[in-house]
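Just passing along the structure, written as structure tokens.
For this view, one protein chain was removed and the others were kept in their places.
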Amino acid sequence: MPDPHRQYEIRCPVHGFITLNDWEWEIISQPAFQRLRRIRQLGWTDQVYPGAMHTRFEHSLGVMHVATRLYEGIVSRSQGLLQSELAYNEDGLRRDKTVVRLAALLHDVGHAPFSHASEELFPSHAEGGKYKHEDYSAAIVRQKLRDVIETHREGDNYGIKVEDITALLEGRPEAGRRLFWRQLITGQMDADRMDYLLRDSLHLGVDYGRFDWRRLMHTMEAIPGTEGESLRLGVNEGGWHAAEALLLARYFMFTQVYFHKTRVAFDFHLRQALGEMLPAGFFPKPEGSELNAYLGWDDWKVLGLLAEGKGGEHGERLANRNHYREVHHTPEVPKPPDLKELERVREKLGSMVVAEENAEKSWYKIGQEDIPVRGQRKRPKVKTLSKYSSFVARMKPIRKVMLYARPEHAEAARKKLEGSRRQNR
Amino acid sequence: MPDPHRQYEIRCPVHGFITLNDWEWEIISQPAFQRLRRIRQLGWTDQVYPGAMHTRFEHSLGVMHVATRLYEGIVSRSQGLLQSELAYNEDGLRRDKTVVRLAALLHDVGHAPFSHASEELFPSHAEGGKYKHEDYSAAIVRQKLRDVIETHREGDNYGIKVEDITALLEGRPEAGRRLFWRQLITGQMDADRMDYLLRDSLHLGVDYGRFDWRRLMHTMEAIPGTEGESLRLGVNEGGWHAAEALLLARYFMFTQVYFHKTRVAFDFHLRQALGEMLPAGFFPKPEGSELNAYLGWDDWKVLGLLAEGKGGEHGERLANRNHYREVHHTPEVPKPPDLKELERVREKLGSMVVAEENAEKSWYKIGQEDIPVRGQRKRPKVKTLSKYSSFVARMKPIRKVMLYARPEHAEAARKKLEGSRRQNR
Amino acid sequence: MPDPHRQYEIRCPVHGFITLNDWEWEIISQPAFQRLRRIRQLGWTDQVYPGAMHTRFEHSLGVMHVATRLYEGIVSRSQGLLQSELAYNEDGLRRDKTVVRLAALLHDVGHAPFSHASEELFPSHAEGGKYKHEDYSAAIVRQKLRDVIETHREGDNYGIKVEDITALLEGRPEAGRRLFWRQLITGQMDADRMDYLLRDSLHLGVDYGRFDWRRLMHTMEAIPGTEGESLRLGVNEGGWHAAEALLLARYFMFTQVYFHKTRVAFDFHLRQALGEMLPAGFFPKPEGSELNAYLGWDDWKVLGLLAEGKGGEHGERLANRNHYREVHHTPEVPKPPDLKELERVREKLGSMVVAEENAEKSWYKIGQEDIPVRGQRKRPKVKTLSKYSSFVARMKPIRKVMLYARPEHAEAARKKLEGSRRQNR
Partner (left out) sequence: MPDPHRQYEIRCPVHGFITLNDWEWEIISQPAFQRLRRIRQLGWTDQVYPGAMHTRFEHSLGVMHVATRLYEGIVSRSQGLLQSELAYNEDGLRRDKTVVRLAALLHDVGHAPFSHASEELFPSHAEGGKYKHEDYSAAIVRQKLRDVIETHREGDNYGIKVEDITALLEGRPEAGRRLFWRQLITGQMDADRMDYLLRDSLHLGVDYGRFDWRRLMHTMEAIPGTEGESLRLGVNEGGWHAAEALLLARYFMFTQVYFHKTRVAFDFHLRQALGEMLPAGFFPKPEGSELNAYLGWDDWKVLGLLAEGKGGEHGERLANRNHYREVHHTPEVPKPPDLKELERVREKLGSMVVAEENAEKSWYKIGQEDIPVRGQRKRPKVKTLSKYSSFVARMKPIRKVMLYARPEHAEAARKKLEGSRRQNR
């Protein structure tokens, strides 16, 4: 009989050791979670950065670890507020830590093969919109992990139900006061970002994504909402530069890694190839028996199909590294003349352009989501990060457009553009 | 038209950037080399250390890099000896650096899926013995990379032929004076070991495999052979502790990582499952058209087949993590009573034991291969490392035996053994 | 007799090993250079970050190393331009690498005790302005290092004279085409900054100052000036984000480390105490026999005097950590209301304010010094970094003002301010 108090340690290249209790160990042992071992964190990025082979499995454990540390730090600094505003006592905080850990652990459990690259292939739901990977995560928690979550002695202890976790994942009102903690799962300073920036940096061998996460761990706080609004997650004044650095780490990782021209090309081919492979061109729905079919799709399966020659032209391109080549791109933040030039280039190249991809990302959301910063005086004034930092709010969103040609036409396309530029002078 | 002098940089998490010239870039772009992206360095080790997803592709680049640095260091310290003993001049050294780089780059190109785990499934050759992965590497260089190696302007420059590389890989006498450099590819201080120890440590998140490789880079030398023997690779006195540390790094990685009981179980299942999948239970030979078939086997293909349910019972165990459990092991260096106990346990458990695996490894070879160390006096005495170090020669080889049971019998087996131990007192 | 071709290696925690030839080894062995072992890089910063004990000695070796790597990279990418615009051939490049190495090594040799903290105490020169640490560096090179520089066989080889080095350090026209390389010693992407950001980060244990210096090493280039202007140092398009990251690393180190309120207080006390200790309240001049006296001043001497109770009130405060406490500060980028509030606070506190310190720093210079970036097309357009980056030019310079009170008054001062804030509402 397994020891219900046993602790398990898993070695993590970012955080040293990650500790799980027996309940959490049982959860990650389920096939639906083990599947994350077969989904790489960064899809085909290894084609550009050969070290990028790590998986969602490793990352999910890391997010749980980071969320726990942040949770503990916030509790130690904001116990009074959590008590007065959200009526938490020690037991409640202990219980909800458990829920937050599971939500962090499971937030990615619904990912499609090759992570974000293939999310366009999610089917539409009844109301017309497309399913998101969070919908799959919640469905898997409900249908595949209910038993292990609701019957283990550890969960039983606190009466934790599957819907406690999905409510947190989906941000439903039933989550109640726990919605405060949802910002640790999805928000501008969430554990997900913190972990992937650090982890991707390590395996790829870049420094871009490193930031002072320990400083955030020691400065994140609950901040009272203004005028009767609810508590928000923020930092005290000692942490605002660390929050700023987190945003910048994301900026650098996106511009240098995630939006790399070759990586974007591979993502394009992958979507096309998957479209060919998938029964109706879309992934199965996160419902009923279709969910089982969905779970069958992972990187292994797709790689196996590619190795068999499946996936049509684009499958072949993936398998042979015969990918499209970028022949033109706008600046990251294009101005009207850049868009005009893009127009000209599109015309000039005509059918030579076989793919047009957009890299779009915002760095910081102001307005409602601007991170609150608590001043260090006795009667602290709360201002937002965009007031503290002279440039965070001025970092313009990226709207880069990239045009691709077939490899055999790339040279010709580039020459054509050179020629036309000469004439334009 | 590509620029033949172009330099390419590939980001490496261990070494920063790895630089290739256009010729080398063309070589690694060949499908036979790109296949290494689909062969993980450590097989199923990620089941125990989740970060262990890195590939032979990344490693092969690293070996080339390390071999180059070592080569350059040795040349700078031993130019006189290389000239007097091996009749090298500067041009010759420049040329052979190129050959060493390619041999380092290509030494693993013949690896089977999941690296060493599946080498038992290599077929036998005409003379009776089994093929080794080096045979596959040489065959691939000859049959698949001849064109790209022999026709590029850069190789042409030096008149480098495929047989220059295979002679070095295989250690044939035709390699002539270059045999001296072979110790950088395979030997007690080779670039292969140095790279994998550092790389595995990084991705797994352990410190075991770290050693002072820069110190070795600055102290490795050519050492005159005694009594008319040929030049040997050694270190000067300033480097003997670094050489000692390299051996220990290997010792720690093997005992803690490569011989981990769960990893060994997965390797067992993998061999069984592959045996089922492979046409005649063995890999195709490294000859003629069979080589093409061999190249079709990579991790992707095997993972795809597993996802389809292939591989029999053991395939199922791999796919569902339903692996055998270790129920007994001897010490790493078993003594007669340990072997006697092993015998008793085998008997006691009978058919409950479904697999018996050996972990065997030596740490240091004395005799002919003992690393020479040059003293620091003007008329240096050469002694061997085993004379310098009080314990290197005393590190006993590992001969650990592990017995495994089916997961459903593991508890019963362990109880049975507990019981029998009590009676024995 | 020492071997003139001997190479020396010094272990560096940032760069691994730093290699010097016999000539350079002789230079760093001179007392005037060894003195840098007794000047800490960051003055009293260890009072806030206990790891900050490293010295200018270690840093100077690092700057030489980084400058060399950058030099080699630029030469390999811009050989054509360096030839056509500056008439360099291979020998000339080899010779000037030697000069650049020495200039990098010696640029800080004139530093006062506790580095920048005490530069205010430099005396005035005949023309009225104050001497700078560069003047001391040049004087030391001329008066103390002439022999070792001009008589060693290695320097003799290239006919290198002391004035070659000082011309580079001082930016005099005599430096000729070498002025191009001066940007590696002092500029927006110089080796000095690169080294101190990395080194300070390591010893302090922060990530703020880490940036992708290897990427810069692989992308920095000579860029043709517009309209007959001279060559400039820039990056190609692949490196602009790395250049951006270098600026940000500096921003984070200044805001989080170098301008830390307690560090600033210690610097204040140090200047006062040194003023008491120095014969006429100023350091000796970098001229004639006064230079010898100047060289006698190092951290050791000052620390010894402090231990003896010298340095007046402020010496006592340093020795007993009884430093002034910050009671008010403006934001880093104060706006008019912040300055008004500062005015009010000054008045309110009156004589309680015993020190007012300014933290001022710009992050990026546009105009003439804006870093040029070469586009990646065949006929490249050169644009400046401020055109590429949406925010670098918008990072506002810091103009933070900090008010300090005696420790025994700090609490009272803060209360007074609290009170006045309440009334102001």
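We call the chains A, B and C, going by the order they appear; numbering starts again at 1 in every chain.
To be clear about the criterion, contacts are C-beta pairs under 8 Å (C-beta built on N, C-alpha and C of every residue); 3 or more make two chains touch, one makes a residue touch a chain.
The structure presented is a predicted model; accordingly, all values stated were derived computationally and were not measured.
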| note | Missing-chain contact, candidates B:His125, B:Arg177, B:Arg210 or B:Arg344, resolves to B:Arg210
| message | In the complete complex, the non-displayed chain touches which residues of chain B? | response | 206-208, 210-212, 241, 245, 248, 252, 255-256, 331-333, 377-379, 388, 390-391, 394-396, 414, 418, 421-422
| query | Residue-wise, where is chain A in contact with the chain that is not depicted? | reply | 7, 9, 16-17, 76, 214, 218
| field | Missing-chain contacts mapped onto chain C | value | 10-14, 16, 29, 31, 34, 37-38, 40, 46-47, 49-51, 53-55, 57-58, 61, 202-206, 296, 298, 300-301, 303-308, 320-321
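Just so it is clear, only the chains that are shown with their structure count from here on.
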| query | Interface overlap for chain B and chain C, more than half of numbers shared or less than half: same or different? | reply | same
| Whole-Å gap between the CA centroids of chain A and chain B | 36
| task | Give, as an integer number of Å, the spacing between the C-alpha centres of chain C and chain A. | result | 39
| field | Residues within chain A bordering two or more other chains | value | 206
